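Excluded from the complex is one protein chain; the other protein chains are retained at their positions.
What follows is subunit A.
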Amino acid sequence: MLLEVKGLSVNYGHIEAIRDISFGVAEGTITTLIGANGAGKTTTLKTLSGLRKVREGKVTFDGKDITDLSPERRVKLGISQSPEGRGCFPAMTVRENLDMGAYVRSDRKSAAYAQDLDRVYELFPRLKEREKQAAGSMSGGEQQMLAIGRALMARPKLILLDEPSMGLAPKLIQQIFSIITEINQQGTTVLLVEQNAAQALKRSHEAHILETGEIVRSGSGKELAGDPAVKAAYLGGDV
């Protein structure tokens, strides 16, 4: 397992946001957390990036205990995130945002860096066109592409994607998901959090269903997509 979460509990103020959850993300996979609003998906990702304090439990990444590491150290180890709501820096240009993604890298003048930039521009040609435009002036879809591209600029082993389809037109959602698959095929492990369960399950190797802070079901993407209870609750099902 590239990432292993054991008995993780996190409080949000005095409220228990996630309770004793355990799951793993195998190297090379797309793993998805599905759940309704407030189920604790975003809290889980924020905790994995080090923005929330762990109350109990343990997180291991690449064989290393990262439970109490700073966000900075985690990015350096190879975990980067495209947050919920994109979190682009609105007054920075597209290029500056991408450079921010590589903030912890010390090789910003190297050929490898230029290559990574090219790779992001190949995945999202739109970003190349808008290189000098302020991120705040772009559409939601373009900002989503930027947020993912920015996370890739850290050269992550594991990329965390929080609701990449949120607020996007159906056609764009298709496009974003196929790019996620492509990123995964290029060798980056993906942990995806989604409300759009149909698309997410179709594309993920492994999935977990989160309800009010607890994991209630786990299985392969196909298995869960075919499960009647899951269908009823998350796929607007045909039960």
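Methods note: a residue touches a chain if its C-beta (ideal position, glycine included) is under 8 Å from a C-beta of that chain, and two chains touch if they have at least 3 such contacts; residues count from 1.
In this section, contacts and distances are computed from a predicted model.
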Undisplayed chain, where the name is taken from the UniProt record, one of "Branched-chain amino acid ABC transporter permease", "Cytochrome P450", "Acyl carrier protein" or "Monovalent cation/H+ antiporter subunit D": "Branched-chain amino acid ABC transporter permease"
Residue touching the undisplayed chain, where the options are A:A36, A:M92 or A:A198: A:M92
Which of A:L2, A:A17 or A:V75 contacts the chain that the document leaves out: A:V75
Absent chain, residues of subunit A that touch it: 49-51, 70-72, 74-76, 80-81, 83, 87-92, 96, 99-101, 103-104, 108, 134, 136, 150, 154
